[in-house]
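Of the protein chains in this complex, all but one are displayed in their positions.
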Amino acid sequence: MSAQAVDVDNVVMQFGGLRAVDGVSLRVGVGERRVLLGPNGAGKTTLFNMIGGQLQPTSGAVRLFGQDVSRQNPYRRAHDGLARTFQITSLFPDMTVGENLHLAVRALSASRFGMIRPASQYPRIAERVADVLAEWRFPAGADTLVSNLSYGDQRKLELAMAVANRPRILLLDEPTSGLSATETESVVGLIKGLPEDVTVIVVEHDMDVAFAVADLFTILHNGRLVTTGTAAEVQANEDIQRIYFGEGE
Amino acid sequence: MAFYTIQILNGLSLAMLLFLIASGLSVIFGLMRIINLAHGSFYLLGGYFGLSVLNQTGNFWLAILVAAAIVAAIGMVLQRVLLERVHGNELGQVLMSFGVLLVISDLALWFWGGLPQTLDRPDFLDGALRFAGLFFPKYRVALIVCGFAVALAIWLIIERTRIGAVIRAGVDDAEMVRAIGFDIKMVFLLVFGAGAALAGAAGVLGGAMLGIYPGADFEVVLQAFAVVVIGGLGSLRGAFVGSLLIGFSDTIGKALLPEFAMFTIFVPMVAMLVIRPEGLFGRA
Partner (left out) sequence: MREISQMKPSLVAGALAVAAFAAAAALGGLLSSYSTGLLIDCLIFSVLALGLNLLLGQTGLPSLGHAAYFGVGAYTAGLVMLHVSDSFWWGAAAAIATSMAVGAAYGLLALRTSGVYFLIITLALGQITFAIAFSWRSLTGGDDGLRGIGRPDLGLPGLNVDTTAGYYLLALTAAAAALLLMRLIVRSPFGEALRGIHQNSDRMAALGYNVWLYKFLAFVISAGFAGWAGVIFVYYKGFISPEAVGIVVSAEVTLMVIVGGAGTLIGPFLGAFLVVFMSHVVSGYTDRWLTVLGLLYICVMLFAPKGIVTLVGDAWRARRSA
């Protein structure tokens, strides 16, 4: 049996008296597109943080491509091919778009500890940054300070930085939150346009987006995994209707 | 035997003096997140104002009262006019309060001179008690009793009164206290004033035991910081236990290993920060 891209094995995350994640197991195959669903406080972001390494599970294990990374730092996981975006936009606000991308592209290059040659004089990195800029097109220009960028473009940059190093696993935490309909559509297009062997896990509230980008859906509720199924199964399941879509709707 | 008894007494009295200073420092940090190096200036000013009052009136109790009142007023002005403006900027607070410390110590030097001075104790606290063949200096015994009484009083205020409940809630979450309609700025001001008053009173009490001299401000605030770091920033219980630990380690360290006298404060402080930065009773 080939190893799963992401194998979350019975993880628990305890914050003081609160169990944010309570014994969740999740296996996502190579190249699979998975959406995590669940109401606020279901433990989706906490689970993401354990996969990304921002949090270490209280118990249980996280494996990437069969390798146990439960106690590994986030930066080591990045070198293993994992990239992510954050729910709350997480950029370098006092740097330009180009500088943000430079930092992203250089993160996995050997030159990241270089201390003598100016950062701007690494042709291969500059080339890759130019490629990403051409592909993603920021109308404000590469020299715009990120803090002066529109919210939609900040979300886009967040995504561009995550894919800049061609990750094997991509975690996207609410990539379309706060975006307009057109912007959401373009983000959906970008996710669908990712190479087929990239494993993508998305936390998403917008059901249209969720159904557009993924085939399998995992529902979390109160820190536990409720079920995993296809769009039809999710829509048919009454428990899920009650938990997630709410009785009021 | 006599050696150890006297060391324990010295350690305890130093601990109680430290507690008077560190308790305010710690609660102020817990509530307002202010790192206030000028807390040492409150001690220094308390000692010098007490000295002046004592020289004029000869009344030790009046000296404590006046010193505490003046220092409390200075502290409140400082909080309102200066420290509040750099709220949230930790390095800014440290450097600003260091500036205040420099100004006050320089002005105190100008006004009261550079020679160490001792405050006269009340007559009935001069001399020593004899008990079981050992001598106990009365003043130190009184200071220990006084320290325990103050600790108990602060504990009662914080645990049993309405204002205490607001302070406890504010340490947990200042925004919440504001949200439920308390004038949190007034609470900040009162707590800052109370902390300053305690440090000012400590200046008088300490001045009668150790003397008051230029540089006492910085010495004392560093010791108090060691106490607060060891006990846990923001914890009153931590300040009490930390005072005992630093009081004893300093006294006994200096007695047994005088050549390492300068390390008795900072080595335990660094060790605690490395092993458990949040201190014994602080929250992570």
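Read from first to last, the chains carry the letters A and B; within each, the first residue is number 1.
Everything below uses one rule, namely that a contact is a pair of C-beta atoms (placed from the backbone, for glycine too) under 8 Å apart; a residue touches a chain by one contact, two chains touch by 3 or more.
Treat the numbers as computed from the prediction; the structure is a model and nothing was measured.
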In the full complex, displayed partners of the excluded chain: A, B
Hidden partner chain, touching residue among A:119, A:142, A:190 or A:231: A:119
Full-complex contact with the absent chain, from B:65, B:86, B:252 or B:280: B:86
Residue ranges of chain B at the interface with the undisplayed chain: 33, 35, 82, 85-86, 89-92, 94-96, 98-107, 110, 218, 222, 225-226, 229, 233, 259-263, 265-267, 269-270, 273-274, 277
Touch list for chain A against the chain that is not drawn: 52-54, 73-75, 78-79, 83-84, 86, 90-95, 99, 102-104, 106-108, 111-120, 122, 161, 165
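Keep this in mind: only the chains that are shown with their structure count from here on.
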Whole-Å separation of chain centres (CA-atom averages), chain A against chain B: 50
